[in-house]
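For this depiction, one protein chain was excluded, whereas all remaining protein chains were kept in their positions.
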Amino acid sequence: MAFIRVGPEDFDLGTEMAALRAAAGDIGAVASFIGIVRGGAAAPMTAMTLEHYPGMTERAIASMAAEAETRFALSACRVIHRTGRIPLGGQIVLVMTACGHRQAALDATAYLIDWLKVAAPFWKKEHLADGTDIWVEARNADDSAAARWQTP
Amino acid sequence: MAFIRVGPEDFDLGTEMAALRAAAGDIGAVASFIGIVRGGAAAPMTAMTLEHYPGMTERAIASMAAEAETRFALSACRVIHRTGRIPLGGQIVLVMTACGHRQAALDATAYLIDWLKVAAPFWKKEHLADGTDIWVEARNADDSAAARWQTP
Amino acid sequence: MMVVRLLYFAWLRERLGCAEEEVALPPGIGTVGDLLGWLRGRGGAYAAVLTETARIRSAVNQDFASDATPIRAGDEIALFPPITGG
Partner (left out) sequence: MMVVRLLYFAWLRERLGCAEEEVALPPGIGTVGDLLGWLRGRGGAYAAVLTETARIRSAVNQDFASDATPIRAGDEIALFPPITGG
């Protein structure tokens, strides 16, 4: 069973690695991905606020994690997604997977972050340096990234 | 410039993340891979010994890391590969990459671990539970994994 | 009369000035699409915001839905922009 947490608390990669290892048993590979609030080039940003749909978000992530665990034969899996206001440089999301072989761990991590982008109900608002706030628009590229995991 | 370390010391993922962040500046994505000594199914193993070619190993890794930094526009990159005897469950290798976007970070991590398997001079010896020692045979699958990154 | 619970997120929530409401629907409102039409009929911000149908997604009882998805008494129906998490 994947570990899933949605909420404002930050996370430490080393601590999460230890927790993953404790749950995983005999594994050969751990892959992880962390998303970070980036300053951006066009309109400098000072912070971001993540809104979510309590209940549905956790269910959606649990469902995609269960799918990944089966598809990639994972021994353990952790997904943490933060909510609320996160300053520039702050951590937004962690995906961490453990299994026997490297390709499955890397693929499962890519799979989960691609699906999180399009199928977990989160919305990002950017707080710009000039004082304005902008809701981030969804990118078609994210739909394409997730679509590559669809089996015909 | 990538950070590269080859030697017997273990590493902590959280500490490496902090060092990567300190070197990286404004980034949106960090991906990482850790390889671990796995018990295996056919012949139970108690430990592994990693031999390397001092000098050439560091040069080979520096060369593939420089290639990855250019190809995937990385902001920072860390590769740690341990040598000597490592017990079951011990960490063998870390690849960690930082850049603007998730796909490049994930691809760069896969690229580096694929190339490490075939182009950095390391040799693994397995210490089996029955007391015998076996040099691991190279796998053709590793050559194929690295070959997919060759541009025509 | 059929009572349902409506949730709004992100810029829909901000522009409607409402995060959550219970509404009693008249007969004939059987789908998410019907509900959107009925809400637009309220006028004001509802008419202005809910016409941007290409930018509005929905969920019924926490499963993604479409305009054709049926709705029933007691349902939790959420309206929101395309997702931008991860």
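By written order: A, B and C. Residues from 1 in each chain.
Rule of thumb we're sticking to: a residue touches a chain if its C-beta (ideal position, glycine included) is under 8 Å from a C-beta of that chain, and two chains touch if they have at least 3 such contacts.
Note that the coordinates shown come from a computational prediction; the quantities given were computed from them, not determined experimentally.
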Remark   = Among displayed chains, the one left out touches B
Inquiry  = Using the document's definition of touch, tell me which of B:13, B:30, B:96 or B:113 contacts the absent chain.
reply    = B:113
Request  = Determine which one of B:4, B:93 or B:108 touches the chain that has been left out.
outcome  = B:93
Inquiry  = By the contact criterion defined above, which parts of subunit B meet the unshown chain? Give residue numbers in ascending order.
reply    = 35, 50-53, 55-56, 59, 81, 92-93, 113, 116-125, 135-138, 142
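Definition applied: only the chains that are shown with their structure count from here on.
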Query = What is the distance in Å between the mean C-alpha positions of subunit A and subunit C?
reply = 27
Key: Geometric centre distance via CA averages, subunit C-subunit B, whole Å   = 49
Remark   = Listed in rising order, subunit C residues that touch 2 or more other chains are 86
Key: Numbers and ranges of subunit B residues touching at least 2 other chains   = 102
